[in-house]
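Other chains of the complex are left out, but the ones given are in their true place.
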Amino acid sequence: MKETVVYEKAMEVRDYEADIQGIVNNANYLHYFEHTRNEYLRHKGFDFVELHHRGIDTVVARADIRFRQSLHPSDRFVCRLAVRKEGVRFIFRQTIVREGDNAVCAEGETTVVCLINGRLGDCEELSEAFHSDFYAVK
Amino acid sequence: MKETVVYEKAMEVRDYEADIQGIVNNANYLHYFEHTRNEYLRHKGFDFVELHHRGIDTVVARADIRFRQSLHPSDRFVCRLAVRKEGVRFIFRQTIVREGDNAVCAEGETTVVCLINGRLGDCEELSEAFHSDFYAVK
């Protein structure tokens, strides 16, 4: 997905994220993806807390993640992000690529919708801000 | 999926699982699903820690979850589980149903594979133990 990446965030595994098997627990990948999306929001001039206080909540409607290789304590990685829009839904394609060996450890699509005062809506300000970043589905 | 449910686990939201939006953070649903799968394993006579020490690791290859309604602090819910096998992969269908209004808050499929001494393998003892529970795909 390299050609469509519009944002990336470097992160590192924190040791407590590994579980008894010695590998990062799967739930943390959702955290990594979410944190990267929020940083992308900030990069675009938004703040998810400020949006929340204005009655706009971005919520995840679906997450579909394939786990390719396990991250381990002290691994560093980048989380890459591409985005498109389908109806009122923002589709984020994200990958986690480990530093060192460039292994794709996880990749997935997260569908995000906006609740405006608690009701599903089309968030125009986010659409405008992201618009130039949208990738085309071939 | 009621007709195929072979196990269910009652749980409750712990308040710290809610984030700044006041709803349970999505990553926690993976925790709820995982905990329920592990309890199912125990119910079948296995222990994922003991398996790990014998060189058998059950790892998630894919998680595809739809988030229907948000859980909130103090909500109680049951996590239901159905299972089938496709090749070497175990496919767990799981739903989270809130107590009180019976709302399906999340539903998803988690694909689990076994690493036997670090290599993808077909875990016969798990297959045998789960066999009578497998549901048919129509």
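Letters A and B mark the chains in the order given here, with residues in each chain numbered from 1 onward.
Rule of thumb we're sticking to: a residue touches a chain if its C-beta (ideal position, glycine included) is under 8 Å from a C-beta of that chain, and two chains touch if they have at least 3 such contacts.
Given the structure is predicted, the values throughout are model-derived calculations rather than measurements.
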{"item": "Number of identical chains in the entire complex, 2 depicted", "value": "4"}
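The criterion applied here is as follows: only the chains that are shown with their structure count from here on.
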{"item": "Separation of subunit A from subunit B, taking each centre as the mean of its C-alpha atoms, in whole Å", "value": "23"}
{"item": "Residue ranges of subunit A touching subunit B (in the complex, touch as defined)", "value": "20-21, 23, 25-28, 30-31, 34, 48-49, 52, 57, 59-67, 70"}
